[in-house]
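This is the structure, below, for whatever I ask next.
Removed from the display is one protein chain of the complex; every other protein chain stays in position.
For chain A:
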Amino acid sequence: MPSVKSVETILMDHPDAGRDHLIPILQEIQEAEGYLSQESITKVGRALEMPSSKIFGVATFFNMFRFQAKGKYHVMVCRGTACHVKGSGRALDMVTKALKIQPGETTRDKAFSLEVVACMGACGLAPVVNINGQFYAKVSPMKLQRIIEECREKEQTHVHA
């Protein structure tokens, strides 16, 4: 496993960085830590002499940034054109109801996190959902519910064992 870069090292890789380095820095931090924590945004603010409100504003403008750590099961629902036509909206509704979280959020037990993506390049299989790298093709709300329940069961047996 490659070693995870700390925010400090990332900032050191950008000496004399100005505000034009903000987005690359945030991307690297998200890559290293999986999300942008308050701590890292504050550190970036201090290094770039930018208010954290501005950094938060920039980061929330883009869909790629998340502000909560990913869950054990990271659910990505495709909302690209083909998936939309094939009913991915209903699939997403189902997931938000079942997990009680909105896109970008993580469940309190840190088991699930949800992300909406624009296209995963698998339009022939629409609507597509990806959980931890595994693709699920032509999902219906029913099918998706089963998949999530399976993840939950796996998680529970894992805890009990």
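Heads up, the rule we're going with is that contacts are C-beta pairs under 8 Å (C-beta built on N, C-alpha and C of every residue); 3 or more make two chains touch, one makes a residue touch a chain; residues count from 1.
We adopt the following convention: contacts and distances are computed from a predicted model.
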Key: UniProt protein name of the chain not shown, from "Simple sugar transport system ATP-binding protein", "Iron hydrogenase small subunit", "Acetolactate synthase" or "ABC transmembrane type-1 domain-containing protein"   = "Iron hydrogenase small subunit"
Residue among A:53, A:132 or A:156 that touches the chain left out of view = A:53
Request  = Kindly state which of the options A:45, A:89 or A:141 is in contact with the chain not pictured.
outcome  = A:45
For chain A, residues in touch with the removed chain = 38, 41-42, 45-46, 51-57, 60-62, 67
